[in-house]
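Here the complex is missing a single protein chain, while all its other protein chains stay put.
Up next, subunit A:
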Amino acid sequence: MSAVKLLLVCRHAPYGNSLARSTLDTALAAGAFDMAPTLLFMAEGVLQLLPEQDPTDVGTRNHRKVLDSLPLYDIDQLYVDGAALAEYGLTDMPLPEGAVVVDGDGMRKLLQAADHLLGF
């Protein structure tokens, strides 16, 4: 479509409401329109990255599996709020391939570099 740099900010835990899923749907749609977005997982949003999610009992699709399919849509710019990881005790968690942990300064730079930002 054009070379607009789109940043999606993912701030919600994966289950309980559908905002996390809506963010990923937007990311996939952007990928389909050749405007692969950058994703920033911050605050509760880092919980979306937890490996071995089993949502069978809540009757929804596995969020991490959707995340793992992002490279198929050329979405490979993933950034993760390091302070949030620490807050949830997840510093040693295996992140999706290529995901980069950033500090507050790194997040500010990402926000500044984006032409458009969709915050969920």
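Heads up, the rule we're going with is that a contact is a pair of C-beta atoms (placed from the backbone, for glycine too) under 8 Å apart; a residue touches a chain by one contact, two chains touch by 3 or more; residues count from 1.
One rule holds for everything that comes next: contacts and distances are computed from a predicted model.
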Task: Chain not present in the shown complex, as UniProt names it (candidates "Succinate dehydrogenase iron-sulfur subunit", "Sulfurtransferase complex subunit TusD", "Branched-chain amino acid ABC transporter permease" or "ABC transport system ATP-binding protein") - done: "Sulfurtransferase complex subunit TusD"
Open item on the list: Which candidate, A:Leu6, A:Leu47 or A:Leu78, sits in contact with the chain we can't see?
Closed with: A:Leu6
Task: Residue of A:Leu19, A:Val66 or A:Leu95 in touch with the missing chain, whole complex considered - done: A:Leu19
TODO: Decide which residue listed in A:Ala32, A:Ala86 or A:Val100 touches the omitted chain of the complex.
DONE: A:Ala32
Open item on the list: One chain is left out of this view; which of A:Leu50, A:Leu95 or A:Leu118 touches it in the full complex?
Closed with: A:Leu118
TODO: Mind listing the subunit A residues that contact the chain we can't see here?
DONE: 1-2, 4, 6, 11-12, 17-19, 22, 25-26, 29-30, 32-33, 35, 116-120
